[in-house]
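Incomplete set of chains, arranged as in the complex.
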Amino acid sequence: MMKFEKGDAETQTVDVGGGCVFGGPRLVIIAGPCTVEDRAQTLEIAAAVKEAGASMLRGGAYKPRTSPYAFQGLHEEGLDILAEARANTGLPVVTEVLESADLAKVAAVADMLQIGSRNMHNSVLLQAAGRTGKPVFLKRGMSARIEEFLLAAEYVLETGNERIVLCERGIRTFETVTRFTLDLSAVPLLKQRTWIPVAVDPSHGTGMTSLVPPMACAAVACGADAVMVEVHCCPDKALCDGDQSETPELFYRMVKELRTLASAIGRTL
Amino acid sequence: MMKFEKGDAETQTVDVGGGCVFGGPRLVIIAGPCTVEDRAQTLEIAAAVKEAGASMLRGGAYKPRTSPYAFQGLHEEGLDILAEARANTGLPVVTEVLESADLAKVAAVADMLQIGSRNMHNSVLLQAAGRTGKPVFLKRGMSARIEEFLLAAEYVLETGNERIVLCERGIRTFETVTRFTLDLSAVPLLKQRTWIPVAVDPSHGTGMTSLVPPMACAAVACGADAVMVEVHCCPDKALCDGDQSETPELFYRMVKELRTLASAIGRTL
């Protein structure tokens, strides 16, 4: 039997500190900029999402980009900014790590290590991240079947680290209006197959600001334990992914809707 | 400007009789067997779904099947059974039509004509169905982009018939655990692009009984006006699609959940 398999077990909780627990009755809302662009931008967004009800801060210091000429992130400087944002807001931080060589630096700051979609099949990185003992936020590969996603999680579990969260973030299909096709059926499927908490990223999953709130609601309605959302104070000026970012105002309204929904289905936020 | 485009318009309502109105505050729940197998089976299911809160009856008399050797439906006899089920329960009936030559027969019984996924690109059938003046329930082709789906609706609208409902029912992707990938982002996308009411079929969209209730909830949470669900008293013995059918008990529980959800988001059921 694989370690990810559920048997009779309930969803296991993953406590990442700062009162943020995945897999319990309280929904986790992760919010923040796609990329840590500079100190002012990140601190402003962190304060805004905290105010609006987020329970965790996201933000990329190391960015995997399709083109070598696109902005690749602030690296160590970005990590320092994230640490400052955490100190200011009390929000724990999740940020992506791209290769084993960076793990020590990233793990020194992050409360949770994100393995992105492009690295879901990177077994070397999965094992190394697992061995740090830090909680791992694992995104589904954009062309990964559910079984492959669970086997990627198994690479982390096999190191003895059980603090992991799975995140559906959209799969690649023939549809071109949306950036990816958010596969929400993955949520109940995963909840039925594994005890690992499940998150959804509707920002990458749709690529369109206007679709993020309804899809966040849908994610919660079908059982997601967490939602990860990109928020930017000036989406028009974002260095990356502005088209899929919420303003703090839109985010605030979305959290309100999610709160109503959560209470209707016996959860809190 | 295409006729399907929204501009400033609200979602338009489609009244199919029997108190069943698509696109208003009240959610429409369409339920029934995949196929009209015989009189007893259909009348029993119709009574059960009515009792559980369905507002419309579905059931196939003409079935499009992948293999020529699979059961193709009871045809006229099936239509007669559907008419009797309506007389018994008061539920209006939606049933599929496969070709123009059958339109008169089907339209004489059905309150709403279903154009299935395999025929979404069948412009000849779309126009002929439109011309009957009957409400049309148009399912998305399994490999149709949103724009193509809307243009298929335009074939109906262009005949002057505006009583149409669009139904997301899953698209074909690389995922193999589910029968199709239910693309719920189509719901808010369509609501933003058109005034036509939007339905979701989680039974075909997932192909798994256990995924239907959570995905029905997700559909409602992101704005669907209607949900279409397959119900069978003995899914094990169903001639078609037993793996994705709810029992009346499961359906009853699902409707209860949907009612709670609906009231949380300002709708009724």
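We just call them A and B in the order they show up, numbering each chain from 1.
We adopt the following convention: contacts are C-beta pairs under 8 Å (C-beta built on N, C-alpha and C of every residue); 3 or more make two chains touch, one makes a residue touch a chain.
All figures in this text were calculated on a predicted structure; none of them were measured in a lab.
The complex is a homo-oligomer: every protein chain shares one sequence, and counting across the whole structure file gives 4 copies, of which 2 are shown.
We take it that only the chains that are shown with their structure count from here on.
Fitting subunit A to subunit B on Cα positions gives a rotation angle of 180°, stated in steps of 5. With centres taken as mean Cα positions, subunit B sits 34 Å from subunit A. Put simply, subunit A touches subunit B in their complex at residues 143, 145-147, 171, 173-178, 181-185, 187-189, 192, 205-206, 208, 210-211, 214-215, 217-223, 260-261, 263-265.
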